[in-house]
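A short worksheet on the structure shown next.
In this view, the complex is presented without one of its protein chains, the others remaining in place.
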Amino acid sequence: MQLGFVSAILGDLSLEQVLEFARDEGFANVEVMCWPPGGADRRYAGVTHLDATQFTDDDARRVRALLDRTGVAMSGLGYYPNPLDPDAAHRRTVAEHLKKVMTAAQKLGVGVVNTFIGRDPALSAEANWPRVREVWPELVRHAEACGVRLGIENCPMLFSKDEWPGGKNLATTPALWRALFEALPSPSLGLNFDPSHLVWQHIDYVRCVREFGPRIVHFHAKDTRVDADRLYAVGSQGLGWHTAKIPGLGDVDWGALFSALTDAGYRGAVSIEVEDRAFEGSLADRQRALRQSKRYLEQFV
Amino acid sequence: MQLGFVSAILGDLSLEQVLEFARDEGFANVEVMCWPPGGADRRYAGVTHLDATQFTDDDARRVRALLDRTGVAMSGLGYYPNPLDPDAAHRRTVAEHLKKVMTAAQKLGVGVVNTFIGRDPALSAEANWPRVREVWPELVRHAEACGVRLGIENCPMLFSKDEWPGGKNLATTPALWRALFEALPSPSLGLNFDPSHLVWQHIDYVRCVREFGPRIVHFHAKDTRVDADRLYAVGSQGLGWHTAKIPGLGDVDWGALFSALTDAGYRGAVSIEVEDRAFEGSLADRQRALRQSKRYLEQFV
Amino acid sequence: MQLGFVSAILGDLSLEQVLEFARDEGFANVEVMCWPPGGADRRYAGVTHLDATQFTDDDARRVRALLDRTGVAMSGLGYYPNPLDPDAAHRRTVAEHLKKVMTAAQKLGVGVVNTFIGRDPALSAEANWPRVREVWPELVRHAEACGVRLGIENCPMLFSKDEWPGGKNLATTPALWRALFEALPSPSLGLNFDPSHLVWQHIDYVRCVREFGPRIVHFHAKDTRVDADRLYAVGSQGLGWHTAKIPGLGDVDWGALFSALTDAGYRGAVSIEVEDRAFEGSLADRQRALRQSKRYLEQFV
Amino acid sequence: MQLGFVSAILGDLSLEQVLEFARDEGFANVEVMCWPPGGADRRYAGVTHLDATQFTDDDARRVRALLDRTGVAMSGLGYYPNPLDPDAAHRRTVAEHLKKVMTAAQKLGVGVVNTFIGRDPALSAEANWPRVREVWPELVRHAEACGVRLGIENCPMLFSKDEWPGGKNLATTPALWRALFEALPSPSLGLNFDPSHLVWQHIDYVRCVREFGPRIVHFHAKDTRVDADRLYAVGSQGLGWHTAKIPGLGDVDWGALFSALTDAGYRGAVSIEVEDRAFEGSLADRQRALRQSKRYLEQFV
Amino acid sequence: MQLGFVSAILGDLSLEQVLEFARDEGFANVEVMCWPPGGADRRYAGVTHLDATQFTDDDARRVRALLDRTGVAMSGLGYYPNPLDPDAAHRRTVAEHLKKVMTAAQKLGVGVVNTFIGRDPALSAEANWPRVREVWPELVRHAEACGVRLGIENCPMLFSKDEWPGGKNLATTPALWRALFEALPSPSLGLNFDPSHLVWQHIDYVRCVREFGPRIVHFHAKDTRVDADRLYAVGSQGLGWHTAKIPGLGDVDWGALFSALTDAGYRGAVSIEVEDRAFEGSLADRQRALRQSKRYLEQFV
Partner (left out) sequence: MQLGFVSAILGDLSLEQVLEFARDEGFANVEVMCWPPGGADRRYAGVTHLDATQFTDDDARRVRALLDRTGVAMSGLGYYPNPLDPDAAHRRTVAEHLKKVMTAAQKLGVGVVNTFIGRDPALSAEANWPRVREVWPELVRHAEACGVRLGIENCPMLFSKDEWPGGKNLATTPALWRALFEALPSPSLGLNFDPSHLVWQHIDYVRCVREFGPRIVHFHAKDTRVDADRLYAVGSQGLGWHTAKIPGLGDVDWGALFSALTDAGYRGAVSIEVEDRAFEGSLADRQRALRQSKRYLEQFV
């Protein structure tokens, strides 16, 4: 395993600056954000470190040169929209861009593209299933054609009232992963595994690694902390009782998790994802968050 | 505190038979189900041990004679519909019957009527609030007029897919109880406290008793057990990972709970509510469930 | 489930006295010891409350009359030798008597005979397997012919130095139960489940009930307590660091266990087995142990 | 072991009424309070169910007749003053009365007299030691002469500000018990063991039973509950963060405790001591507390 | 947050050597001990790395030059006497020196002066209060005048018999901090927060950070370990059952603590305080203790 980070937290730096920071701090790789240009519609989204909309072979050469010069790898390209958005036009836009990101990954020789399955939050998981079957086969075929594996992050996307009740991503639990891998039986479909989302769903993430280890194609190192006082007030079905933290400052048992990952034979990237509001005051704070997370994780990686 | 039970589990017995069973087994009281005649629309609903639709003074005399003869008290009348149903006609029907149950309680000298706040499950808690303000002031005024206290059970009514996502009862958490008691500041509004629903919401029920003790007007003794394997599969936002059990066979820490209840000065009924499918095979099984629950609880009550 | 006890602890009383004690104290059933007459060769063995060596129809009538008179049932007949003893002659003797016990059970209309699989303690589990295949098919066929189910107790029989290293009973773990039920696929083969032996093997007995519930034909209610100081000294591979206690005075979580048993649909006997040396000073002590165990278990049964 | 209670909680009943209540409720014994007449100087003190000041042989005959008639035993006589009070005159008064209680016990054939060692709360434990050597040898000799064993309760007597900092009883910890038994090496000196005081001193009471089992001559069954919120505020060196409760409503692990007591061979009284303010509203409440405590403890005794 | 250390542990080095060691090992800051010259009256006291008795502007220039040269900051000046000593003359001496330390801090541009509130250990907390009101207003006014914040360490100063029973510092618990901040409502009064003292008082230090975060002006990183065997012997009211250790070798949950500190917005010094006797054999040992503590804490800071 090699330590890296998700580029979204350095959205105010250019790709070159991001890679140079990674090199200077000893990170082996970066997951590069590939939102279409034009800005974010939610926190942590909208960063365009690599513009996949018209990504040419020349662009690929330039980026590869940058990687060669800095010695930093790309662990994956990342684009996390809602491919199952209720609005059909939006779904089409999203699918088109996601395919462009895969094509860019192919040009760059990057083997992983990370994203969400998406979900209509107003519908139950079951009621979203027909749309999965409508949208995803084509996307998976495109991944196969590009020779990339899709890393579906297991984030419920259920943090604020507008995402209630179902959240904006189906791929959140072992039961749903089993269903996905049965419905879309392609080796190109995998998981971008983030333990922080499992902590607050009260799902045993170590057992997940034992069951789904071979499906993990990318890994987000993010922690989360349950706030006992808020949980008391609103209960586990409420919102706002868990807080994203950097690794070591939350409830994840990282030793047990990496123990399972080593036994599962995972040898990919460990990509630090900073969404800890205590470290978002300035660029220096966010860089400090990456540095501290790295120091913490190096004892296990 | 005095041990009793909820009459719903003996739906195939007459009120007289229920009270005689209570007397023979040493129960001090019974919460008597008052659904309108005509049958259930969900499990554990629809039992009519006392028909409140046209409850006359003569009826009241007959029932009181029965109570005198058996020496068993009524801890409350129970009717658990959805007063905030999306269908306005249904809301009106429900409110009318609930008022009749209060009137019957008044005639009988029974001080407590247990029910739900209700909820449109398709809407968020916030979006249900206007309907609370529309429906409940009149009901609370009727309770005040009848001299009864309402025991709102804290059940999320979120067990099956048709109740997803919000469940059919708002009054499920400390935050919502605080909001309710602020919106409806009547001493006639109280809680019918059931710890089993708090277990699976990961809410500290002992702390609830410390905060809301004076609001508890009735108590349902039901236990619940978290199934670790199912929780792993579907996560805490899923359905089906907790099972109602009789007291002592679930995860409630009854010693700590009754310790808090004694300090809170609660002196009302402890009404065993059997919804444990392992004890529903026959009338004898259900009676056994009541007997065993009583033996278990007598060490704390 | 109905509470009873294993008759071995009252070895100085006659069968009639045992049944009368059971009746007087409110026990529903007794597991009756059927060792061949002639005395014990180890603690808790050798009791002959029913002599199966030449058990006639007249004997059966007399015993049934006794049962009718006292209103106490026989939950099973018990004989716990080593059917896989290294000495072939001893193996044959044991097998013959075990078959006679089954025949006696048939005559009495008792559906369960409890015993051990046995083991050559000097050999590994694997090395004992050929002897299982040699000895047990005939015994199982006899059980089928008699219409009785065999309740194999899960006791390792590994408490003293002469039983080291393998103990005298193979049927001790889920892995071995799976192997047994595969090797001897008869519905007549079941488990006489005793949680106390699983505590010190660090085996999750609640999970055992979930997996093997339908195989449980009899249940021994015995507790055990780990002694932390002795475990420190000799480790889990040593002897003497766990002590049999009556239910409630050991480490078994009885609420969780009976919760699983109810869900598994177990409706058989709960037979208290007293092997607690703190209660063996006199007949009165042993009777007190049964009484106290019953009071403890009644909260869960 | 036989269940009984401390008579102090029924201070408004006569000895006869106390014994009749014990008989009616099935208690085997009572620890009878023997304060000198004249009233209490602190809560739970000052009850005179037996006046030892001028206890004659006739008095003894009358009391024994009462015991015979009711069938209730006296588990001990109880008098809990401060024999090491800073005021020398008070010390002498207390010692004289304590000797009279021992003499009364001898006349009655009661083998145990329960009391405190006492302490000058303003001095450290060490600084109290000279006074122990001055006061106690004579008291122990008197106990030996009377053939009674002294049950020193392990209560710190440190609950209110006037008892700060050292409390009014030295005999509170294993280290101090070892010192006492070394300084006063008489078999007449023993412990009246109360686990509730050890809970809040964070002392492992089960280990105490393993070490001091043979020294336990009487046992007080009282529970206590740590209040996490108050402990947070004042810390373990503060006052007011633990509350006496009846057995089953506090933090004592009674199963583990009675398990150790059985192994230690303790066969004396288990005397319920009610100091739970939630059960002190009326005589009926206090009697209910005794009844409920008995039901709870009967599962272990 | 920036890692540093308390200079007391390097009492045999000059200030210059201390700062050079800090620089060489990568520490960002040092809390500099300012006892009046003349030697210690207890372990860890009496170190004079900066003599505040006659601290001139020239002295300040020299020290600032030293700081500039080494690039190490002063996180605070430290002087930990007993300002509420029973001896009035001693109180006056102490107060005078403490004011001089504040003045020196002002000259140096150091914003924090760390100290104790003090206490007459023979008196209860309440009885010390009048002296707080007598001594502290003037000291707080002086701090305001100097523009420094006082960091009151939360150490009970209750480790040895001569400090029994009350210890030599009042400011030990949330209840007392609330009282202090109410009695002395100046923004110049804050806490020098040390979690090690809260561990053995059984006070939830994470909750302390949530409640008092904005009051924390300095932080001592020291750990402590509870010794179960000694706690068993003497109980929580005794002495000697907890041992100061360097961070990572004690019972503090540093991840949870720093998680809370980040959320509380604490951005000050994390000053390692070595009082671990296993690391006091030689200067090299003490330096090793600082190095190892730094490596441990860097995963969280």
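Going in written order, the chains are labelled A, B, C, D and E, and every chain counts its residues from 1.
Convention: a contact is a pair of C-beta atoms (placed from the backbone, for glycine too) under 8 Å apart; a residue touches a chain by one contact, two chains touch by 3 or more.
These numbers were taken from a predicted model, which means no experiment stands behind them.
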Contact set of the excluded chain (shown chains only): A, C, E
Candidates A:Gly26, A:Gly109, A:Pro214 or A:Gly255 - the one touching the absent chain: A:Gly255
Residue among E:His49, E:Lys100, E:Lys168 or E:Lys245 touching the omitted chain: E:Lys245
Residue among C:Ser7, C:Thr115, C:Thr172 or C:Thr243 that touches the chain left out of view: C:Thr172
Among A:Asp87, A:Glu126 or A:Glu298, the residue in touch with the chain that has been omitted: A:Glu298
Residues from chain A at the interface with the omitted partner, ascending: 255, 258-259, 262-263, 265, 298-301
Chain E residues touching the omitted chain (full complex): 225, 243, 245, 248-250, 276, 278-279, 292, 295-296, 299
Positions on chain C where the hidden chain makes contact: 124, 126, 156, 158, 161, 164-166, 172-175, 198, 200-204, 207, 228, 231-238
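The working rule: only the chains that are shown with their structure count from here on.
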Both-way neighbours, i.e. chains that touch chain E and touch chain B: A, D
Farthest chain (mean CA position) relative to chain B: E
Identity of the chain that, by mean CA position, is farthest from chain D: A
From the options A-E, D-E or A-B, the pair that copies B-C, where over half of the contact pairs coincide: A-E
Of D-E and B-D, whichever chain pair has more C-beta contact pairs: D-E
Cα-centroid distance, chain C relative to chain D, in whole angstrom: 43
For chain B, residues that touch 2 or more chains besides their own: 299
Pairwise touch network: line, ring, star, complete, or other: other
Interchain pairs in contact, sorted by label: A-B, A-E, B-C, B-D, C-D, D-E
